[in-house]
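The structure that follows is given in the form of C-alpha cells.
Removed: one protein chain of the complex. Kept in place: all other protein chains.
Chain IDs A and B follow the sequence of writing; residue 1 opens each chain.
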Amino acid sequence: MNAKFILAVSGAALLAPAQSFAATTTPPATSVQADVTVVGRVASLCVLGTPSSPQIDVGQMAATSGTRVGKIATLPAQSVVLDGSFCNFGGTMLTVDATALTNLDDGGVAPPANFARAVNYTATASNWAGINAAATTAALGDGSSATKTGLGGTQGTPKLSAINLEVSNFTVPTDSLMVSGRYQGAVRITLGPAGVE
Amino acid sequence: MRKLTAMFSLVLALGGAAAAQAQEATGSTTDTKSLSVTGNVPAMCAGGTITSGAGTFPLGVLIDTTTGLLRTDLAAPDKVLAGSFCSTRSTITIGATALAAQNFTSTAPSGFSRSVDYTATAQGWTVTPAAYTTGAAANAAATQTRASAFSGDITVHIGDFATTGGAALRPVADNSYLGTVTITLATAN
Partner (left out) sequence: MKKFAIAAALGALTVSMPAFAAGEVTGNVTVNGTVASKCQFTTNSATITIPELAGTDGKLLASTVNGQTATLVGWCNKSASTIAVNATSLSNTSVATAAAGFARVVDFAATAKAYNGTALVGTASDANSADATAGAAGNVTMFRGDITVELSAAATAADTLLTAGSYQGNVAVTLTPAA
C-alpha cells in the first residue's frame, strides 16, 4: 500500500520586499528669527544750574559827596552765572521776574517829600535763545508796583548752556534822595516750555 | 498624523518691570531759581548851600553914634541854607559865639564892653526852631530832633542883640566885631 504524504506547502504570501522610499529631500535647515522690541522714553525736562552766587549785593548805593550827594550813585552792573542749565526738548524760553529794591528798615511808610525808598534796575537773562529775557522794574518812590516780567525768545532745539543773569541800570524814581537803610529786591528766573508762563 | 501648530502671540512688557526699577524723574519741564538783590544807603546829612549872598550877616555900625550905646534896631536879613538833607532821623544843633571886638582884645575898661550877645535861630528843619542865645546860662533849645528823613531849607535868623554886661555899657570902638553861627545836622538813631 502506498503511503501518501500530503505536505501542505506553506508559503508566506510574500509581497515584494518593502521598497525603501526614494529618500525625500530634507528641507534645507532654515534659520528662524524672533524680535524683542525695546521701547523707551525720556521725559521732557528743564533744569537751571546752581547760581554762581546765591545773592547779588550792590553795596552802598548813594553818592556821599559832590553834586549828587544823597542820590543814587552810578552803580556797576553785576552778573551771576547758572552753569549747566539745560532743557532736553526744543521749544523753550527764559522768563525773568524782577522786583525793585525797597527799604527794609523804614517800616514801609511813605517816604518824605523829595525822597524815595525804592531802587529800580534792569535784569537780563541771556545765553539761551536769540532774544534775551529782560525786565526793567518801574517801582514808584513809595515802593509800589515793584515787579516787572520779561520773556525771552524761543529756543527751538534742546540746549545745554551757562545762563547769564545780569542786573544793571540802577535808578531811583524821579531821581530823588534815598531814605537810608538796607534795601532788598529779588530776581526770579524761570526756564520752561515757550508760551507757558 | 499629528498637526504641528505654530503659535504666534504677542506678549507685552515681559519681565521688564520686575527686573529694573522704573526711575521716576523728579524734575519737571519748568525750573525756577530766585536770587535776592540787596544794597544799602548810609545814614547821612548834607548841609546845603547858602543861597543869599555870602555866609556873613552884615550888621554894619553897631552903635548909635549920638549915644555910643548899642543900636536898638540892629538887624540883618536871614540866611537860607538850601538843599540840606538827612537820609534818616536827625538832629539840628545851632551854636553861636557873641560878637566880639577883634582888635581890642584886652579887658574893656569900666563902663565899656567888648562884646555883643544875640540869639540865633534855625527854622524850617524842625517844628520847634533850634535857638541859641550867646551868654545865656543854658540853651536847652539849641538841639532839636526830626523823626524822619528830611530835605528842605533852613532859615537862620539872628536878633535880640544886647551888650554883654548890660545895656548901659558902651561897646569899645573897633572896626571889626565878629561872631559865628554854626548849624550842625547830624543823623540820629
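Keep in mind that, in the parts below, contacts are C-beta pairs under 8 Å (C-beta built on N, C-alpha and C of every residue); 3 or more make two chains touch, one makes a residue touch a chain.
Everything quoted here is computed from the prediction, not taken from an experiment.
Note that of A:V47, A:A73 or A:L151, the residue touching the chain absent from this view is A:V47.
Screening A:Q55, A:N88 or A:T154 against the full complex identifies A:N88 as the residue touching the chain left out. Although one chain is not shown, part of chain A still touches it, namely residues 3, 5, 7-8, 10, 12-15, 17-18, 20-21, 23-24, 26-27, 29-45, 47, 86, 88-90, 157-160.
Heads up, the rule we're going with is that only the chains that are shown with their structure count from here on.
Contact residues on chain A toward chain B in their complex (touch as defined above): 43-48, 50-51, 53-62, 64, 69-70, 75, 80, 82, 87, 89, 101, 103, 109, 111-115, 119, 121, 165, 167, 177-193, 196.
Chain B meets chain A in the complex at residues 25, 27-44, 46, 85, 87-88, 148-152, 187.
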